[in-house]
Structures are given as C-alpha cells and as structure tokens.
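Showing just some of the chains, left in place.
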C-alpha cells in the first residue's frame, strides 16, 4: 500500500488535466530552442533571451484570457480589437493631458465593459460565443478608430515616460517589466483557476454546463468572469502596446485573438471546454514567440514562416490527440486488469 | 399523523402547450420510501424538479418540514435538505469524483479550495456506500454505472433528509442495485424520506412502502404497497388492463440467417460465435459492461474489429462500416437514442429517410420527394407513431415515440437481421409491450431479431434463445426452456479471465 | 568610440547592417532590399540582413528593431511605420552604439541621414497633375475621391494631405476618404462606388489603391481622371491603356543603395554632409513610358 503511494503521487501530477500535453509540448519547445540556437549563436545571447521573453509576455497575457474563455467552452474573438481599443483609449487620454495612471484606469474600465457585454450576450441572451464576440470584435475596433477621430494619436509625450517604463522599457531585477507583469498576472489567474471556487466552476461549466447548473453553479456569472479576465488581459496588452510605441495605433492587436487561440491550444487547452491548464498556455505562447523570433533570425521569408507555423499548430494538436488516445487506452487496460 | 416532511398542494405546471402537471398534490413522510409511478411523460420528473427547485411551479404550494417555501431554487433546496438524483447523468466528465461530489459547495479555507479535505471526505462517503472508487479518478474515465453510483454518492453526501431518486437503477449492475437497496433501507431507518421513480416495477417489492401514480399530469391514486398488486398498479398507470406483459408468439424455426464466427474487437469482444435462425428472437443477457453493446457495434461495423467472419445465408460478408452492414441486411437500433439514434434537430421525415436514401434517391443521388413522403407515411402508420406532422423536429416527440422513430427508420427496407440494444430502457410498460409486439412482428415475417437487454424478466419473456455474456465472451447459450434468472446470473458472473489476469499481474 | 565597440562585435571585421521595412509584402520593399544588397556587394565589408515583420504593425516593427540590436547590429536602415512609435526603441539602439539611417520613412528621432520621398510634396505633385488634366478637359469643378490604405500609415496619409493641399482655392469637392487596406479588389469596389457618385477624379495613395482605381476607371470607360502612387507592371499597363493619367514613381532602389553607402560611411568614421536626401518622385505618364 505504502509503496504504491509515491509513484501515484507523481502520476497524479501527470494525469492532471492537460498535464500530458504540457510535457509533450515542453519537449517540443526545447527542441525548437536547440535548433534555433544551432542555426544562430546569437539566439542564446543574454540580450536576445531577455528580448525574446519580453516578446512572449503579451502572447502569454492574451493566452491566459483566451484559455479562461476556452475552458468555459466558449471563444473570444474580440481580444485583438480590445487590445487596439485599449491602446487607442489610453493613448488618446494621455495626449489630451490626462495623468497616465488615470488613463490606465479608464482603459481597464472600457475593456471590462466589452468583457461584460460578451459575457452577458453569451450567458444571458444565449448568443453563440463565436457570433457575439465577432460582433464585439467589430464594435471594439470601431471604438479604437473613433476615439481619436480615425487617426493614430500623437506621441503620448515625455510626461508618460514613467508609464512607458512601467509597462515596457523599464527593468526590475535585470528583467524587463513586461515579463514581470505577465508573470504576476499569470500567478494571480493561475491561482484563481486552480485553487478557488471560481476556477473550479469555470472547469465545471466547460465540462458540463447542465450539471454545473444543477449543482448550484451560477452559469452566467462564471462565464462573465471568464470574459472579464480575457478583457483585463487584452487591456494590459493594449497598454503595453501604447508603452511600446508611445502613441496609439488603431490597428494594434489585429488577429491577436487567433494567436491567443494558438497559444492556448498548443499548450493543451481544449476548444471544447473543460480542459487545460495555464502552465500549458505559457509553453504554447513560448512556442509561438520562439518560432516568430527564431524564424526571423534564421532569415526565413514570411511565407515560409507562415507555412511552418501552420504546420506546427496542426502537428502539436495532432500529437496531443495521439498521446491522449494512447493514454486512455493504457488507462482502460489498467481498469480492466 | 403529522410527520409529513414534504407537502405539495395543487401544483400546476405548463410547458408551452403541455400541461405537465395539473392540480397534483403530493406528500412524503419521514422514514418512508414512496414510489412515484406513471407512464413516460406522466409528469414524474417534472414534479420532482419542482420540488428540488429546477423548475418553478405555475401554481400551488410547497411545504418543507411544515414551512411554506415560495421561491424554491436548486441552491435553496439543497439548504433545506433536499437532494435529487436526476434521471440523466449530470457529471462533469473532466473533473474528479471528489470535485463532482462537492461541485457548487466546495470546501474552502480563506477562499482557497481545500482539495485534500474534499478528497478525504469523498473517500469516506464512497466507503460508507461500499463503492470502490478512488475519489481522485477523473469521472469521464468511469463506466456509466460507476458514474451513476458517484451521482448517488453526491446526493447522499449533502446529508439531505429528503432524497429523490429518478430512475437510479436504469444504468446500474445488479450488485450495485443490491447495494443501493441496502443503502435505501438504512436511510429509511434513519428517518429519511425517499421518493423513488422507476419503470422497473419488480424492484418495488424490495424497498417501497407506498406508491403514488400519475397519468397525463394528473394525480390518479396512492396506496400502501402492501395493499396492492403489480397488476393493479399497471392498470392505474396506463388506464386500462394490460393483459400480457410479455406477449409471445410461436413460430417454427427455419433456416440459418446469420452466423458469426470468432468475432474479436478490442477487450470487450472476444471470440464471439453464434447463429441466428429465421423465426427466432435471440436475447443477449449479461451484466453492464459485459461487452454486449460493443458486440453489436462490431457486428454492425460501427467499431473496427480485429478478426472474425460474418455470414448471411451462408455467404461471408465484409463489414467494415455501418453502410456495409446495412447493405448486407443487418441493421442496429442503438441503446442511447438521444446520442446515437436520432438527429433531434431534424424533422421526423428526415430521420426516417436518412438510412433509406439509397432507396429514395436515384442513381445521381437526387432525392425523390414523393417516394420519401410515401416511405415516411408508411413507417409512421405502421408503428402508430403519434405526431402532429412529419415535419416537426424529432426533439418534440416523447421518449417512447422517439424510440419508435429509431426503430421505424429501419423497417422500411428489407433487412434480414435487426439488432435491438436495450430498446425498452426508460420506457413505460405500455410502450414496452408495443416494442415487444414489433419484435414479434419481425420474427413472424422471418426476420432475425437479436435483442440485448439488462432486464431479466424481459429477456426471459421475449427471447427464444439466450446468449449470456460476461467479460467480452459468450459464457453460455441457453434454450428458453432451460433458462432461469439464476442460471443466467451464474454465467453472467463468470469472470475467469479477469481472475486469471489478476493472478498474473 | 561608439563605432569601435560596434565593429568589435561583428565577425571578420565586417559591419553588420540590418534593413528593417514595414513588412515584406510589397514590391517597394523588395526594391529597397535590392538596392541595399547591391551596395553591400560593392562595398564588400558588410554582413547584410533584411528583417521584415510578417505584417505591418508598430509593435512588430519595434520587435524587429530589438531583434536587430540583439543580433549585434552596427547599423540599421529603417523604414519607420510611423514617426512616433519606434522612437524609444531607436533610443535603445543608439545607446548600444547602433547607427540609424532612415530609408523611405523617417521617425522623430535624430539619425545619420534620411533618404526618402517627400510624400507630402509628392502628393501635391499628384494633385497638380490631376488639376492640369481636368482643366485641360475643361472641368473646373466636381467631386474627387481618395482611395487610401488606412488612417494609420503615415506615408500615405502624408500623400493624401499633399494631394488635398493642391486643391486649395479650387472649386472641387473632395469626398470623405475611403480606406481599402491597400487591397486592389477592395479598392476597386471603393473606386467604383465613387464613380457611381459621379466623381471626376480619383487619387490612389499606394500601389493597391492605384490598381483598384485604375481598374474601376477602365471599366467605367476611362472618363474619370486617375492619379496614383508607385510603379508596378499593372499600373504601367493601366497608364499605357489610358486608364490612369499618371503615377508618382518613387526610387526605392536609390534609397536602399545610397542608404547602405551612408551607413558604411558613418561606420568607417566619416561624416555625411546632408541629413536629408529627397530621393524624389518621377511623374510617369503615357508620354514618359
């Protein structure tokens, strides 16, 4: 009895939802890193590593949001537009002379409004998530355009240097702040997802919405919370965009919602809901980021980059399916024995 | 006596166009098991869903422990000590057993989930019920019957004083049913009130104190179980006498239609060999998980098989996909009609036409709508399916009528062998008899009928020959004359292989 | 001394020079690349890399700049998406001793030299060409349509601004600008809608917009005066057929070629005398073909 407990403890970690995929994909990530390192020695330079991490951070952020939504069994197509909208709102307010931190506050409020709208349309009005967020995607992009009268903003000015350092250019303990921000947000939302009732309910709703309802889970509030998380993450990325450019760009974030899906799914989050962990999202985002960075360094033309990335998305999910099928076979055999 | 713990008075409930409950009153005492009986669609589940707050009543009063409750909802019901095991499984497949048991009322410390505590607690609950499942198992990996046991454990874990069980046994094995009955007796002794809904009337004798009968949403009668008989209960349920619960026709057995030789498909289908003759119904008996469904699916080409031969009229046929089976004259009425049988969003006409498009459409694949109409009408008339018109969604039909559509779509073509997998699960007495008559009709037409069922009386009542399966193998073939419940059970529990494997391991 | 540290990092004493464009999807950029490559070959002491983001996006261009610094750049030839966005990244580059030369579009940050088309001036030239043609036909009033890429591309916005300026004091009504994302098919729809509205002239702000405008005019029978930007085979053919009046051809090869020479000159410790070189546009019309 006692001897059995130790491997079972290890087994438990691995049999945790989505852990299998995380392991598979982490191996894939290491392979990629080694390949790119061999192709280009500069790849391992200190500078490129910290640079790369900073490039991955926004993908992790939108990946977190999309993962939350995917786990509830829905999807958020509005992420990219909320990034753009947040970028434009924050920058416009700053160019109009508002205190940057106040502008940040307004930006989060606006993004949360879109998240709330998504959540309500889907959980209360029962719109399919794809349609509801396709609609808000267009609306949020429209807001991004209208907010400064269909122009990118001017520079947010010297007064906003603190803001820009906070979100992008500054370093803390030798790492760029963007990385810390992503890490902090990841820790908070990973904790919520894995260790709180809300998190448990998010999995339950995605796994079987009906059963969750009958068990007293508040479906509408759970789904809405997931969309709010997604909006917060997207808004943060929008602020990072403003910090990067020092101005508002109307088409910032275009197609980020798809990167977010890719990061989540490569990391083992199921588009069918109920399955996945945020650790996987980090790995998924890293694969995406490393591919973009590495392929650019390797001098691959955009065309090749696209083809490689497409193939890798397909293969990584295929791999997961194969691994999962084998695992469930092995498990059935075990039950049988 | 005033120890009523539940009093529902003059309850009404309308669904769009359906009077599901029409002035129904209902009382439950502590320490009693009340059987709530009635045909499909009588309103049993609806009444219990109102009691447990899933639906809201249109009119009427609800009193729990003498206190009037106006705004019942699932959370409040739980707080009041009402627990319900729903007719359908309601489990989150991706969560563990413990997570499911505590869903919606998770134990937290300062807002953080205490998984260890919940696992320990769940382990105790499962042990107390004699259920051998690790609380950290993912529910989706459990068999259906185990999931049902978890569902029961979940309901009991709330320490509810009022327990509602809506067809809890329809997916359980006989050992589990015995365990459940023991639990029910214990809870009764502890003063719980239990509402028990089932279409398996023979179960009632072991546990029930009182019965209450609904028909078409109306209260019919209630009485002590002691003072009544099954015959009387059935008469109240269907509103008329059912003369024969298991109509049997005699027919001379003629030539062999189907022969299966050494069929192997995965762990659940090992070395299956049997024959089926013109003019007989062959029943396949066994416990849940014996591999009967897998056998029918492999035979029909729905799952891939490793080896084995299938012969029709002595000629070997190649079956790799359902369409091959259909073309060879073998058709399957699957066990789960919602999941495998019906396209619920499509019309009844579409559903009946679907497997027959090869007949209905011309060589170019163009559908002949006149022919389609003819075939649909014929099928609806033959089976006496009650419907508004054939254009309505299959979803709108009652369970029994849905089952008839699933059967009916196969009967318009000239099949040689019809396989029924649990055709009467969750269906009321009267509809069951209609299904039996249908099988008899096929038998008399010379069509081979293969019939999987978990209900002993039905297997014994309808089959001409019985195959008993255990652990993926046929352990015995019995002529109906030598078959009894005991003999079947003896062979259904022959787990030699399993024991051997355990020794090896 | 900046130069010194820069060169030490590169292998074989070669200078490492990166070209960073807005994206990779335009013949224009390929021509810039061609010019730079040619100069690099001639100079012989340059490791030259073209880094292009997969799509036109400020954040991605900044990432590319960061990647170039991380890759050990001694100099960057940059076509800035917009004047503002990249400035902080460039400051970091400068701090690392990287020399900046702007090609095509400058940013608001001091650099060694800018080699670019003066987009606003070129836009005005386009406007004047159109007015001349209209007046020659005896048209002195009417509606004019503008097909632009989007409102966030600085160069095409400047062209539009210059184009509009040419019409100041004239009796023409310039309609609300429409954006076709540089997509030739979408631009064609927009231009066709303008023609339905009865415009007398259409301005296309880049290659895709111009092709769209030209095709719409061709279809409508060539009555409307079309003036555009950029030189491609398709545009030249439309001019040849008389469906476009003229296009403003930039000289991207000059930008790349001269830009590279400037970069190496600076890296070798020499100074450049001009900080702005207008690479100019040539008006290409039927006569100039």
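Side notes on the structure shown:
As written, the chains take the letters A, B and C, and residue 1 is the first residue of each chain.
Criterion: a residue touches a chain if its C-beta (ideal position, glycine included) is under 8 Å from a C-beta of that chain, and two chains touch if they have at least 3 such contacts.
Please read these numbers as outputs of a predicted model, since none were measured by experiment.
Taking the complete structure file into account, the protein chain formula is A x2, B x1, C x1.
Quick note on the criterion: only the chains that are shown with their structure count from here on.
Taken as a contact graph, the chains are arranged in an open line, each linked only to its neighbours along the path. Centre-to-centre, using mean CA coordinates, subunit A is 43 Å away from subunit B.
A separation of 34 Å divides the Cα centre of subunit A from that of subunit C. Spacing of subunit B relative to subunit C, judged by their CA centroids, is 71 angstrom. Across the complex, subunit A is touched by residues 23-25, 49-52, 54-55, 57-59, 62-64, 66-67, 69-72, 82, 84-89, 92, 108, 150-152, 157 of subunit C. Contact residues on subunit A toward subunit B in their complex (touch as defined above): 12, 15, 17, 195-197, 199-201, 203-204, 206-208, 210-217, 274-275, 328, 331-333, 335-337. The touching residues of subunit B, counted against subunit A in their complex, run 54, 74-75, 78, 86, 90-95, 99-100, 103-106, 108, 111-113, 136, 138, 141, 267, 498, 501-502, 505.
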